[in-house]
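Incomplete set of chains, arranged as in the complex.
Naming follows writing order (A, B and C), and every chain is counted from residue 1.
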Amino acid sequence: MIHPDRIAAANDTAEGRLSADYEALGAHLDRRGIDIAAIKAKVAGYGVAVPSWGVGTGGTRFARFPGPGEPRDIFDKLEDCGVIHKLTRATPSVSLHIPWDAQPAADLNSKAQEVGLTFDAMNSNTFQDQPDQALSYKFGSLSHTDAATRRQAIDHNIACIELGRQIGSKALTIWIGDGSNFPGQTNFTRQFERYLDATRTVYDALPDDWTLLTEHKIYEPAFYSTVVQDWGTNLLIAQQLGDKAKCLVDLGHHAPTVNIEMIVARLTQFGKLGGFHFNDSKYGDDDLDTGSIDPYRLFLVFNELVEAAHNPDFNPMHMLDQSHNVTDPIESLMVSATEVQRAYAQALLVDRAALAECQEANDALMATTLLKAGFRTDVEPILAMARFEAGGAIDPVAAYRASGYRAAVAAERPAVSGAGGGIV
Amino acid sequence: MIHPDRIAAANDTAEGRLSADYEALGAHLDRRGIDIAAIKAKVAGYGVAVPSWGVGTGGTRFARFPGPGEPRDIFDKLEDCGVIHKLTRATPSVSLHIPWDAQPAADLNSKAQEVGLTFDAMNSNTFQDQPDQALSYKFGSLSHTDAATRRQAIDHNIACIELGRQIGSKALTIWIGDGSNFPGQTNFTRQFERYLDATRTVYDALPDDWTLLTEHKIYEPAFYSTVVQDWGTNLLIAQQLGDKAKCLVDLGHHAPTVNIEMIVARLTQFGKLGGFHFNDSKYGDDDLDTGSIDPYRLFLVFNELVEAAHNPDFNPMHMLDQSHNVTDPIESLMVSATEVQRAYAQALLVDRAALAECQEANDALMATTLLKAGFRTDVEPILAMARFEAGGAIDPVAAYRASGYRAAVAAERPAVSGAGGGIV
Amino acid sequence: MIHPDRIAAANDTAEGRLSADYEALGAHLDRRGIDIAAIKAKVAGYGVAVPSWGVGTGGTRFARFPGPGEPRDIFDKLEDCGVIHKLTRATPSVSLHIPWDAQPAADLNSKAQEVGLTFDAMNSNTFQDQPDQALSYKFGSLSHTDAATRRQAIDHNIACIELGRQIGSKALTIWIGDGSNFPGQTNFTRQFERYLDATRTVYDALPDDWTLLTEHKIYEPAFYSTVVQDWGTNLLIAQQLGDKAKCLVDLGHHAPTVNIEMIVARLTQFGKLGGFHFNDSKYGDDDLDTGSIDPYRLFLVFNELVEAAHNPDFNPMHMLDQSHNVTDPIESLMVSATEVQRAYAQALLVDRAALAECQEANDALMATTLLKAGFRTDVEPILAMARFEAGGAIDPVAAYRASGYRAAVAAERPAVSGAGGGIV
């Protein structure tokens, strides 16, 4: 782990500049009638979960190019996640993926406590076959034509809940790859009926204070049809299952050009927005770093969240979900956590009373200018000051690079050689 | 109108070839265990509505290039629609658009009877301002921020119902252009609340045996957000309003790559598929002739319809909705009616028992081959024979061209000069 | 026109805040090693052309909803364009569209001088039929199968050049709608051969110091194929015609998800980037205000332009091209000119030496962070100060609204009633 002295040393050189920038921004916001301290307090209270699998190098179906010091298991992963939170103070929890991270609850809890983290939503996996698995998911899992295969998938999800209970998780996220590659391969209706039946059984096993998050995705790994292909189907699922069932929105899982912030608004309006997987995409489910391609879209999503925040029951879960193919995963996750905070801070700056007036008066130009006024404000000093005051790094990437952490773990953890993806 | 003798003369030359083709196809289908006469009977019983506006030349925002003999009013349009049905025997009804076609019910009924047609769904128009209109729809209609404007739109829709009752229509189709062109211009949630409120008032004015069809569209004329942007929102509308409210699917109104046949299946499964606007698209809402770009997609939609047909309550409405920019609209509509029939006939040929078995066994290759076996069968002889036996033309376009109808109406109806579209 | 006193009065109230913001930004940039005055000087020297048609309210194929005070002719349009430049100091030239703006050169020159503007590229129009036109463009213009129609289109383009010479223009922009709506309607190859032949005749009539800009567009008004559908075909045109022929990139004319900044880089690399039509889009050719949907994409385009600026021969033309359907066109154009300047200023802030080092070292995270450091800087004080020092308004929209200009012209210019678009 990174020693606090390291962080303090890195902050020493940056503190003067930060103070000047923060003071100037405070004065500027004051001229706009905004109290910088209030914004900073909200930012400081914000956290986004890190996915355990995100600290390993990702890959494509063509190849995976590992980096030095790849985590060997969930304990290494928690170590890496701890570093991210230590430096950013923005990622207090980790989301586990089972069976990849399946370990005794006591060991998980102990390690989490050691690195100062808690556990977010549990993620089940019925889109791959595991070595010891009786029945294959080649043709589906929760929606498989074979009842025994569905049962196997149900049991796995219930096991995830069981482990989750022991480590303080409060949600299960189900994403499946079930679908088809050919017109006619499946009967859309019967397949969805099977899905609903199976998922209801999982739902029934859910503790009262848990949420079931189902995740839609337009395509991949299925390339003609996917059972939970969009928010319409996802909404139907949540409606059919009950109050504890809500929809998870992954920003990269929609058709080209779709207005995602509007989907966020619709699900919010009908009480079915359960959470997010933040990332960014240019083409398909690219799983790029959140805000790296279209930062304004991310802002517009947060604009909806701030808009809805007056409702005390509105409390969707926030998680990063990215594939880090060409960067150090720890660096990408630190920057991404910051980008999510940034969008949040910018959305907080929007003058909502004035916006409502413009909307009522159909003053489109002024309404959009109000959003832009929030978006184009450089809130970096707020984010940095919030980190600094919480003991984190003013510049997390610089502090991380200076710390030598990657080299240190690379010395401990065995090198992994490059490998082809799914196509070979 | 086209005299039956004309049709008979055209058929005379084509009949021999048709008989040979029909007989050969009958023999072939017999080898596949299919009774050609049964298929022909279903095709003969199938009809698709023609939109009154479809017989005029369409245009884009850049220009409209009228052809000779453009219809001057709804009576000319009904005349043209009569020709289409006379030749194809596949388009027994016409869908009116108000106020374009607003005329005394008695006159409409009388003309319809004269040309042998009935009236399909009524279409309201709150996406344009009419010369005598009190309030503008520039910033919306049923979802406008101004209550008086919403009321005006509601009243217009109720007037459409009233006229529809008098001419035997049983459905009102609502498509609105409401949305926004800038992030922030509208509050998604409040806009949708206003839409639901206003539309509920229209719904409440609906006779018991009527259906309210709402139509979703991803974009255009609004270019950042649209109130009823996709089937998810459309489904919410139908759920909120009640049993008489159903969703209309226009094949050109979806995001790129979206699996439309799956949407058809989902709406069917939950009892909310109300009807179709058939057309084809390559890029956006191109309103091209149905089946002209991707005929297999059209077939896959009909595959769902045939799959669902065992349910006696399943009875969605079928309508063409195209913009004919470079063809004689009558020719395009005749060919399009035939293409819809073709997809239906091909879907009827699919061996559904075998398909269900393949699906159950996850035999993807054989399942898709069974669909293709239906699709690649050349059912033209079945369609032609059904037309012929019903008094229509074996080759409608050839008969139409031979008839001189276009030249005749061009002599009667004044020429319309070319004009710019919305951009000038 | 807006009196300078008006502007001065508006600036009086804003100047104090601007000074404070500018000073603070100067201090911040100084801490980053950047001289704010140098950036301001470049911004002050930057201008973007306004399209004459942009000051009228746009429309869609469904409808056009005019606003008060619509310009009646090119002289009204120049008046409006003068206001935009007066307030923003960023739009020194106007691009004409013929025949919409065809007037005696002397009158155009005199009016332009009066309002303080010059003339940018000439735009021809062979995508609409004009009342007095001998042959129709319904089936194409420069690529029409009929030689006389092609000749008519050629002659029109040559007439545009002729008028342009008399008013100081140095470029002709050709955008045509030629294409097809059905597979098979045209022979792709012969159609393109005809296009190249016809365009070569126009090219040959070009003065030596002129540029011919051809513009690609994936679709609309043609919905199956378009002759100049993408930059590949556009490049072939420029290669075939010669050195004076270059490609114009309209940001809204590409397929979904396409990387536009990369096209800019490729055309630049091969000496064929001729100019831009700036606007923004979410779905198709939405012609929304530039930077209103994806401001980072606009920044990335300017990042390429700044990257290429070391080449003294690199001098593409910059023009806005938008459709203002729901805003006051003058306001939209003022904001848009500012947005283009903003992207330019942000791109100027990127540390290019550090960027090149990161690129060489494959430090993807730091490279993209360097771009973001430019993008997220709030350069508004630089833009505002540049305007202010040049006699423009610190807040152009506020000054414009305060001026009462729109009400004044609405009193003079007759009201235009709402009208349907191309579809009726």
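Heads up, the rule we're going with is that a contact is a pair of C-beta atoms (placed from the backbone, for glycine too) under 8 Å apart; a residue touches a chain by one contact, two chains touch by 3 or more.
Computed from a predicted structure; not experimentally measured.
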| item | value |
| --- | --- |
| Identical protein chains in the complete assembly, only 3 of which are shown | 4 |
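Operating definition for what follows: only the chains that are shown with their structure count from here on.
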| item | value |
| --- | --- |
| Interface sides of chain A and chain C: same vs different residues, half threshold | same |
| Averaged-CA centre spacing for the pair chain C and chain A, given as whole angstrom | 38 |
| Centre distance in Å when chain A and chain B are each reduced to the mean of their C-alpha atoms | 42 |
| Chain A: positions in contact with at least two other chains | 256-257, 259, 296, 362, 364-365, 368 |
| List of chain A residues in touch with chain B within their complex | 138-139, 145, 180-190, 192-193, 218-219, 224-225, 229-233, 235-236, 254-259, 261-263, 265-266, 268-270, 296, 300, 303-304, 307, 355-356, 358-362, 364-365, 367-368, 370-371 |
| Chain C partner contacts - residues on chain B that touch it in the complex | 53, 56, 58-65, 100, 127-131, 133, 136-139, 177, 180-183, 185, 218-221, 223-224, 256, 281-284, 286-289, 292-293, 323, 325-327, 417-424 |
| Chain A partner contacts - residues on chain C that touch it in the complex | 17, 20-21, 24, 27-28, 31, 256-257, 259, 282-283, 292-297, 326-328, 331-332, 335, 342, 362, 364-366, 368-369, 372, 375-378, 380, 397 |
